[in-house]
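Complex shown without one protein chain; remaining protein chains in place.
Showing chain A:
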Amino acid sequence: MLNVKENLVVDFSPSLLEKFGEIVARYPEGRQKSALLPILHEVQAVYGWLSADMMDKVASYLSIKPIEVYEVATFYSMYFLQPQGKYTLEVCRTGPCCLVGAEKIMDHLEDKLGIKEGEITADGLFSWRGVECLAACGFGPVLQIGPEYTFYEKLTPDSVDALIANLRTEAQAKD
């Protein structure tokens, strides 16, 4: 669902616009709409989610209608239409990973972070959700963290604890 309450108005930086240009150049004349999915990923990598204003600006950049952007952004599971935690832990919840303990990892995350799926911790650092098969079933349970989709395999409650501790330290170091 489109988030109409919480709009974030932005100005795309020159370097971001330059990236848009490189992407559009891949496609034949008049087929610049092909750049839509890659460009939305670039925008999300900068702002962490997609606001209506960002989508409208992408539409005008690509000379397409805003609705063409909204319908894509709402179809695909990777685009966030609300703000997320700084780190969104996405755990695979599909059958093969469940055979090797994915459900226990999700329960553990819920306890450890004290938030349900889709919520954000009070410090704004973490959110988590279950996602579908990440094509790593032989190395499960697995989770990924955007925007670079860093991958963590063969998770155990201990390795999840260590990961969360590391991310906390990383976030503090950046502040």
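Things to note:
FYI, contacts are C-beta pairs under 8 Å (C-beta built on N, C-alpha and C of every residue); 3 or more make two chains touch, one makes a residue touch a chain; residues count from 1.
Note that contacts and distances are computed from a predicted model.
For the chain that does not appear here, its UniProt entry gives the protein name "NADH-quinone oxidoreductase subunit F", which is one of "Xanthine dehydrogenase family protein molybdopterin-binding subunit", "NADH-quinone oxidoreductase subunit F", "3-isopropylmalate dehydratase large subunit" or "Electron transfer flavoprotein subunit beta". Of the listed positions A:Asp53, A:Glu117 or A:Glu132, the one in contact with the omitted chain in the full complex is A:Glu132.
The chain that is not drawn here is touched, among residues A:Leu16, A:Val46, A:Met78 or A:Ala171, by A:Met78.
Where chain A meets the omitted chain, the residues involved are 26, 28, 31, 33-38, 40-41, 62, 64, 68, 71-72, 75-79, 93-96, 98-101, 103-104, 131-140, 144, 146-151.
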